[in-house]
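This is the structure, below, for whatever I ask next.
For this view, one protein chain was removed and the others were kept in their places.
Chain lettering (A and B) follows the sequence in which the chains are written, and residue indices restart at 1 in each chain.
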Amino acid sequence: MTPSPDVMIVGAGIVGAACAYELARAGARVEVIDSGLPGGGATAAGMGHLVVLDDNEAELALTKYSVGLWHSLAKELPAAAEFWGCGTVWVAADEVEMAGALAKLSVYRQNGLAAELLDERQLYEAEPNLRAGLAGGLLVNGDAMVYAPVATRFLLEQSKAKVTRAAVTSLDDLKAGAVVCATGAMAPALVPGLRVRPRKGYLAITDRYPGFARHPLVELGYLQSAHGDSNESVAFNVQPRPTGQLLIGSSRQYADSTASLLEPMLARAFAYMPGLRACSVIRTWTGFRASTPDKLPMIGRLRDRIYLATGHEGLGVTTSLGTAKILTAEILGYAPPIPAWPYRVERFDV
Amino acid sequence: MKFDVAILGAGPAGLAAARAAGRRSASVALIDDNVTAGGQIWRGAPRIAVPTGVRFFPQTRVFDLRPGFMLLTESHGAMEASRLILATGARELLLPFPGWTVPGVFGAGGLQALVKSGLPVGGKRVMVAGSGPLLVAVAAALRTAGARVVGITEQVPLGRIVPFLAKYPAKLPQAFALRARLLGVPYWTGTWPVRFDEGMVTLSGGRTVAVDYLACGFGLVPNTEAAQLLGCRLDGGFVAVDSRQETSVAGVYCAGEPTGIGGLDKALEDGERAGAAATGQAVNPSRGAFVRDLAAAFHLDPRLFDLAEPSTVVCRCEDVALGTLRPYREWREAKLMTRCGMGPCQGRICGPITNCLLGWSAESVRRPLVPVAAELLSKDVLQP
Partner (left out) sequence: MFKLRCDGVEIVVAEGTSVAAALLGAGVSRFRSSVTGEARGPLCGMGVCMECRVTIDGVGHRLACQTMCRAGMEIMTT
């Protein structure tokens, strides 16, 4: 009989894979179970934008730390992971949003993050296909992009963990020193009562239009869509892929909303980039974010030997690497690399 | 626009369905993306009559279908219908061999379609290759258009074609008529192209033939995507229908190639049944064996699946070679890791190939059915 592993990770999305990678590097014997394809869940549905967000201090700390980790990992990633240090352009529609951009700039600068305010002219130099009449924007230089399914596969391979395809029905039945539940939006199926709700998002992808957009573009109102709790919201969020394709997002809705948000989402995108109207869309799909009440992930011990790494909402690709560091420290009893209490599971009742 | 019956596809099956439905219902729409009615076989034929009383929408591509039923089109917005008949036909099975991506290599029906849309082939040296009754029809059409058909290669050995024709004597006059138009054209059976290079086709067995065009198709793949989008059940890769051509989704009927590759006569019979059933008329029983016999007679030689080399491109949209796909176990995994099937054809060409070469089956269909301008997807037609 093979000895049971030190850590059994349930879920081979980017979060589970990053945890496997980090735990293995720290010397733990790790195994992974997934009911489907590694990287085939939300990880395959998302955009892979590695982005620092500053809605609150805890979010800023985790995203900043994680984007830094991605830059360190970049050299090792295979070419197919398409890591691209493209930055992000936050688009300000009017003077009010421009003031928001200015405030954002000072937060980023205070935190040692490179960013530049773009006036109207600089905005159109950077992104000529934006509609006329916008006020300006903010270029955040350190943000990047990755093709998450390949990155997931890479992290798993590096961990050398055995990956088994099986559906887990009970975490307690798994034989291991520690069990990590990293099943994303499906976590409540294994942890009844967990305050994680699936939040659906539509995406559309176009044929190749090299140079049409040069940076991931996000409207400054995005944070309101992501962090507000409104049942249905859309925001302008367009990302060029290294292939020249354009990913068009984003939308958010909880299970009790059944409307299609594809149409309003596209309409929002056209309002910022009219030229998108004529771009040929080859596929549309939806994915589910794991949304917690405060939109921060749950990382750490749930009870005895059961740990959680879920609730990453629209940022799980970005924050996977930071999550893995925090969780590894907790499981192996080290001090966390950044203060970990904002992400602790016990901030909610289960 | 609202109709009792909407028919998607104006090939023989769709036309027959329109005729049958038109006998009973005043409000029938027939929709096709081509300039004229007729589908593949009657493409470009002069005066294919659309049954009177039926509203024909040519050059109208349907890119989405919704329950209830709603058809979203590029040129006419949304159309509504209480019943839907899917007569979406088939495309060709194209198999990779070294050189198959070089311009000048076409599908067999593909080159025929191009000729029907105005490509002059007078004096061009063309080889017609692959498998199935379509090859002879294509060769005859090309010759009529003035091409020098330098040979037909059929992968099936002669010993399997003869008994098939003997069992269906009704098809013989047609076969002889086509053959008569092809006097002097070599017909190599049990043979296939293994390479195309600088205008030279190498055949299995070693013979080389100089050509301007190679027209090569290995049979037909049913267009089931529209049915899949509506949730119709498939059976062995074809749309499952009952004896009235009704699919697993009530009110959705399917006729012609998507329910089984059977050519013209089967398409006409299916269409008649579907049109009658969708309008509450009595339905003739089907005479089913031909589809099975055709598939058995033109069963593909497994050696055809070994022609591609590791460097041969399988997914032409994304240039993914066979060797890149080999390490993976299933379609979705390969797709996520290599981009195979992620391009604009959405696996319509490489999906059937990986099915033959690697035993994979492609995953579910997503909207839009065909690439469309983003603008069309944003019009929320459900809420006026």
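Quick notes
To be clear about the criterion, contacts are C-beta pairs under 8 Å (C-beta built on N, C-alpha and C of every residue); 3 or more make two chains touch, one makes a residue touch a chain.
Since this is a predicted model, take the numbers as computed values, not measurements.
Across B:66, B:181, B:195 or B:348, the residue that sits in touch with the chain not pictured is B:348. Between the chain not shown and the residues B:12, B:51 or B:109, the one that touches is B:109. Although one chain is not drawn, its touching partners on subunit A can still be listed: residues 207-209, 243, 278, 280. As for the chain not pictured, it touches subunit B at residues 33, 35, 40, 61, 91-92, 94, 101-107, 109-115, 117-120, 313, 316-319, 343-345, 348-349, 370-371.
Assume only the chains that are shown with their structure count from here on.
Between subunit A and subunit B the centroid-to-centroid distance comes to 41 Å (mean Cα coordinates, whole Å). The residues of subunit B lying in touch with subunit A in their complex are 330, 332-333, 336-338, 342-344, 346, 366-368, 371-375, 377-380, 382. If you check the complex, the residues on subunit A that touch subunit B are 37, 39-40, 44, 80, 149-150, 153, 204, 206-207, 248, 260, 262-264, 266-267, 269-270, 276-285.
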